[in-house]
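First the structure, in the form of structure tokens, and then the observations on it.
What follows is subunit A.
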Amino acid sequence: MEIPAIVGAGLVVIGAGIGIGRIGGSAMEAIARQPEATNKIQTAMLIAAALIEGIGFAALFAV
Partner candidate 1 sequence: MQCRSALLTKKINYFCTKFRNVIRQVIMQFTRALFFLAVLVLSQPVLLNASGHAEHAADSIQNTPIEHSHSEGHEAMTMKEEIKAHISHHLQDSYGFHLFTDTETNTHYGFPLPVILIDNGLQIFSSSKFHHGESVAESNGNYYTLYHGKIYKTDESGFMPMHDGHVHNEKPLDFSITKNVFSIMVLSFLLVLLFMGAAKSYKKSLVPTGTARFLEPLVIFVRDEIAIPNIGEKHYKKFMSYLLTVFFFIWFVNLFGLTPLGINVTNSISVTFALAIMTFIITQVSGKAEYWKHIFWMPGVPVPMKILLAPIELLGIFIKPFALLIRLYANITAGHVVLMSLIGLMFIFHSWIGSSLSFALAVSLSLLELLVAALQAYIFTMLTALYFGSAVAEHEHH
Partner candidate 2 sequence: MGQLIKFNSQIILVCALGFIVHVTVLQFLNLPLFDNQIIVAYVGNIILAIVIVIALLKAPPKYQNSLGFLFLLGSFLKFGFFFLVFYSNFKANGTIERPEFFAFFTPYAVALTMEAKCLINNLSE
């Protein structure tokens, strides 16, 4: 039985979603712990999220 490529893409998107969720959650915790470092945390969070997002898109468009 052959698994369609879109299933793989879906799996990658799920992974990316979990990853971005974890980044967001951790960033929230970090901000709660250190509100004075909010800017730095946000920047790092956005960069990491953007990189993971890239993987998600790569999977989506590779199909």
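In picking the candidates, the idea was that all candidates are chains of the complex that A comes from, given by their letters.
Brief remarks on what is shown
The definition used in the following text is that a residue touches a chain if its C-beta (ideal position, glycine included) is under 8 Å from a C-beta of that chain, and two chains touch if they have at least 3 such contacts; residues count from 1.
Note that the structure is a prediction, hence the values are computed from the model and not measured.
Comparing candidates 1 or 2 against subunit A, the one that touches it in this complex is 1.
Of all the residues in subunit A, the ones that touch candidate 1 in their complex are 32-33, 35, 39, 43, 46-47, 50-51, 53-54, 57-58, 60-61.
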